[in-house]
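If you scroll down you'll find the structure; I have some questions about it.
All protein chains but one are shown in place.
What follows is chain A.
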Amino acid sequence: MATPSKQYKAIGEDLWKSRTEKVNAELFALTYGALVVQLIQDYEDYGEVNKQLEKMGYNIGTRLIEDFLARSSVGRCSDFREVGEVVAKVGFKSFLNITPTVTHPPPTSRPTSVQRQTSVPNSSFTLTLDENPLAEFVELPEEALEGGLWFSNVLCGVLRGALEMVQMQVQVEFLSDVLRGDETTELRVTLLKYLEEEVPMGDE
């Protein structure tokens, strides 16, 4: 039987409490914000900045997952639904001290604007962030709004990188962001496929 979500919540909180090195969230937010501004100045293209933030996040994610696996005793998730629970309640909690709400879409597929090539049914979850430590003091100028900047796009990369290291190829995208004037900040994580570990020839 899968671990009930209340237990994951407790695991996340314990992990957060046991962390010895904590950094003031304001320092973090200020640093990230200034970095985004610098990237905008250098690239002069919001689409490119989104891509670079995601790439940066990917690199961070591939390291972060090792840290996560080392410090937490969470075992292998039995299905993608459980992955969502662990990411929200243990992952986000132990690194950013926030617990986004996880929602899973109903089993029947809805028509979407983007073709999603996924071989696995019931394979996505949405994270709703009530608070976003990255965006603490941020207000986006008109230009950035029109240019399509996803300020916290680094988070998409982090999730993609981290999950790839545990054999899941995912697509992560922002659906909405309060910085852009939306009601909520939502991330959707879609499983594209499981990455098989290499099996030697002749093995069955």
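FYI, a contact is a pair of C-beta atoms (placed from the backbone, for glycine too) under 8 Å apart; a residue touches a chain by one contact, two chains touch by 3 or more; residues count from 1.
Note that in this section contacts and distances are computed from a predicted model.
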item: Chain not present in the shown complex, as UniProt names it (candidates "Phospholipid-transporting ATPase", "Trafficking protein particle complex subunit 6B", "Anaphase-promoting complex subunit 4 WD40 domain-containing protein" or "Histidine-containing phosphotransfer protein"); value: "Trafficking protein particle complex subunit 6B"
item: Identified contact with the non-displayed chain, of A:Ala10, A:Ala34, A:Leu69 or A:Leu195; value: A:Ala34
item: Residues of chain A (touch criterion as defined above) contacting the omitted chain; value: 16, 19-28, 30-35, 37-39, 41-44, 52, 55-56, 59-60, 63-64, 67, 94-97, 133, 137
